[in-house]
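Complex shown without one protein chain; remaining protein chains in place.
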Amino acid sequence: MAEALGAAALLVLATVVAGLARVLRGPGIADRVMAAQLLGTGGIAVLLLLGAATGTPGLTDAALTLALLAAFATVALARGAPGEDGDPPA
Amino acid sequence: MTLLLDAFTVAAVLAGLLFFVAGTAGLLRFPDTASRLHALTKADHLGLGLIVLGLAAQAESAGGVLRLFAVWALVLLSSAASGPILARLARRGGAGG
Partner (left out) sequence: MTAGHLADLLIAAAILALALGVVLARQVFTAVALFVAFGLLMGFAWVRLEALDVALTEAAIGAGLSGLLLLGAARRLARTGAPVDEKPPRRAQVVAIGIACATVTAALGAAILALPDPAPSLAPMVVASLPALDLGNPVTGVLMGFRALDTLLEAAVLALAVIGIWALTPNRAWGGAPGWTQPRATEGPLALLARLLPPFGIVVAAHVLWVGADAPGGKFQAAAILAAMWLLPWMAGLAAPPPTGAAWLRAAVAVGPLAFILAGFGGLLLEGAFLAYAPGAAKATILAVEVVLTGSIAVALALLVLGPAVAR
C-alpha cells in the first residue's frame, strides 16, 4: 500500500509541475494565478498521500498549513494584480 | 475487511489522480481563461476530494480522518471563493501582467 500511495504522490507532483507551464505562458494574470493555485492544491494532495505512505502525521499538519496559505496566496495575487484599484500596472 | 478498504483506497486515489491529470491537461490545452478555470476547479474539488476519501479509509484514528476532511473543506472553501475572484480578474482583461 505504501508504495502505491508514494507512486500516486509522485504522479500528482509530476502533473501539477507540468501545469506550471501555464504560469510562464499566461497570457492573462488569471491564468498565471490558476497554475499557482493548482500547484498549491496538488501540493496538498502530495503531502497527504506522502503522509499516509510514510505514516508521518506531521505531513497532514503541513497540508493544513498549505491549505490556509494557498488560499491566502491566491487572494494576495488576485488582489495585488496590477490594475486593481486603478494603480498603474506595476 | 482490510482488503476491501485497501481496494477502496486504490480506486478512490486513482479516480482522484484522473481528475488531477484531466484538470492539468485542461489548464494547459483549453483555449480560453474561462474554460481553463472550469478545468482547474475540477482538480481542486474532485481530485483532492477523492484522494481525501481514499486516504480516510486508511487513517488510524478519528482525529486523522477529521484533519483530512478539514484540509478538503478548507480547499473547497478557498477554491469556491477564489473562482469568482479569478473570473472577475480575467473578465476585466488582466492581459499581459
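Labels A and B are assigned to the chains in the order they are written; within every chain, residues are numbered from 1.
Please note the rule applied: a contact is a pair of C-beta atoms (placed from the backbone, for glycine too) under 8 Å apart; a residue touches a chain by one contact, two chains touch by 3 or more.
Note that this is a predicted model, so its numbers are computed, not measured.
In the full complex, subunit B touches the omitted chain through residues 70, 74, 77-78, 80-85, 96-97.
Of the residues in subunit A, those that touch the hidden partner chain are 3, 6-7, 9-10, 13-14, 17, 20, 23-24, 26, 29, 32-33, 35-36, 39-40, 43, 46-47, 50, 56-59, 61-62, 64-66, 68-73, 75-77, 79-82, 84-85, 87-90.
As a working rule, only the chains that are shown with their structure count from here on.
Those residues of subunit B whose C-beta lies close enough to touch subunit A in the complex are 6, 9-10, 13-14, 16-17, 20-21, 23-24, 27-28, 33, 36-37, 40, 43-44, 47-48, 51-52, 55, 58-59, 64, 67-68, 70-71, 74-75, 77-79, 81-82, 85-87, 89-90, 92-97. Note for the complex: subunit A touches subunit B at residues 1, 4-5, 8, 11-12, 15-16, 18-19, 21-22, 26-35, 37-38, 41-42, 44-45, 48-49, 52, 57, 60-61, 63-64, 67-68, 70-71, 74-75, 78-79, 81-83, 89.
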